[in-house]
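Excluded from the complex is one protein chain; the other protein chains are retained at their positions.
Coming up: chain A.
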Amino acid sequence: MNSFRLRRAAGLLLATGMGLTAVACSQGGDDAASNGKVTIVVNGLPPQTQAFDRKIFDEDVAEFEAANPDIDVEPREGFMDPQTFSAKLAGGQLEDVYYAYFTDPANIIARRQAADITEYVKDVPHYDAIRRELRDVFSADGKVYGVPTANYSMGLVYNRELFTRAGLDPDQPPKTWDEVREAARKITALGDNKVGFAEYSRDNQGGWHFTAWMYSVGGQIARRDGDKWVADFNNDKGREVLDHLKAMRWTDKTMGEKQLLVIEDVQQMMGAGQLGMYLAAPDNIPTLVNQFDGDYADYGLTAIPDAKGTLIGGEGYMVNPKASPEKIRAGLKWISWKYLNPDRIEKNLQRYKERGQPIGLPVPPAADIWTGDIADRQTRLKESLATMPVGNFKSYVDTKPTGKVEPPNAQQVYAVLDNVMQAVLTKPDADVAQLLADAEAKVNPVLAQVK
């Protein structure tokens, strides 16, 4: 009798525990329209460590909500992280409107993890004035799954102070890979463990930068062959890139001893004044200045060497595939108001300037995504309100190499190409032709999966 009661009590306790867990898990569900308002959860809220950007974001949310009383914006910190994306989606924690790098939309769309917003995007003002190649990143088979909000292209960041010390003219940065090689020699010759040029080679970043090198010399990573994609780097262009890299690493010894680097390692080297040059987007410069207590005057940015093409990247916003039509409409309204609003460009620049933020770099608050009149107006405003030595970035702005987007299935392709970069940077006797042939054999099956 007692034993039965005990078991029943234990069972009840267990059931209660499970029930509580289930209830706890189901909290935070859809509360849209419960008070006549549509609530949208959006990410992109800067962390508290970036106090200025966070304040701007909060002010924008308040202003948007005041102008749109039927929409309630719930901001969340962070951006789309491929490593947690699926877990958030599975757990019902994915924001209604989420940020995505240009690398990810193709896979997200293929996995059906973004809402089809083709019908809704027609209501986004100035959508057609956004550069077509950027819009295409978020589209597939004639359908739209997201909108681009920022864009960058890869250039060459260099340390002006080291250039001067090495007898190089910081106002005449290298224009070709041969000039980069020469400048790297002079910087390394300064001694004290100075590194002329650094390059990434792991966490898929090696493949990413190999792609940028290939574009810069007029090559590519993949090409369409009928209705499928095939690798296109096992050729003269591919050999040219790797031979150049190998010569800098082993003949000139201008790339330092330590390899298997990622972006944070290289930024640290640059921030510590140990590095002469590296390939990067303009947004690296504020990072160098802010994280390493640097000075904008010490860094220069020029176009990617050879400049026959450059890798373009950027960011945009996509919508949760489970979002209701009301949320999609409200989400797009928020995106177009905050990120795609030509009427707010001047106000944003002024707001940044008044609070001592740098204006003049080709990075937000004025995103380089527009064509036509809007692009011209934005350029004029940025020039007139510039607060920093824009001359240091003039050659980057003036040179306009053809922008090319990343190859399909970019992450998997980069994983293979990481090995190619690693081999060239860690083996003095690396066989460039063999490496490219091996990589081609591995990349083709990855590209064959692209529909």
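In this text, contacts are C-beta pairs under 8 Å (C-beta built on N, C-alpha and C of every residue); 3 or more make two chains touch, one makes a residue touch a chain; residues count from 1.
The working rule: contacts and distances are computed from a predicted model.
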**Study point:** Listed names "Ferredoxin fas2", "4Fe-4S dicluster domain-containing protein", "Sugar ABC transporter permease" or "Hydrogenase", matching UniProt entry of the absent chain
**Key:** "Sugar ABC transporter permease"
Review point. Which listed residue, A:73, A:162, A:367 or A:423, touches the chain dropped from view?
Key: A:423
Check your understanding: Per the definition of touch given earlier, which of A:112, A:143 or A:223 contacts the omitted chain?
Key -> A:112
Study note, to complete from the structure: Where A:37, A:76 or A:202 are the choices, the one touching the absent chain is A:202
Study note, to complete from the structure: Residues of chain A touching the missing chain are 2, 6, 9-10, 13-14, 17-18, 21, 82-86, 89-90, 107, 111-113, 193, 201-204, 256-260, 262, 321-322, 411-412, 415, 418-419, 422-423, 425-427, 442
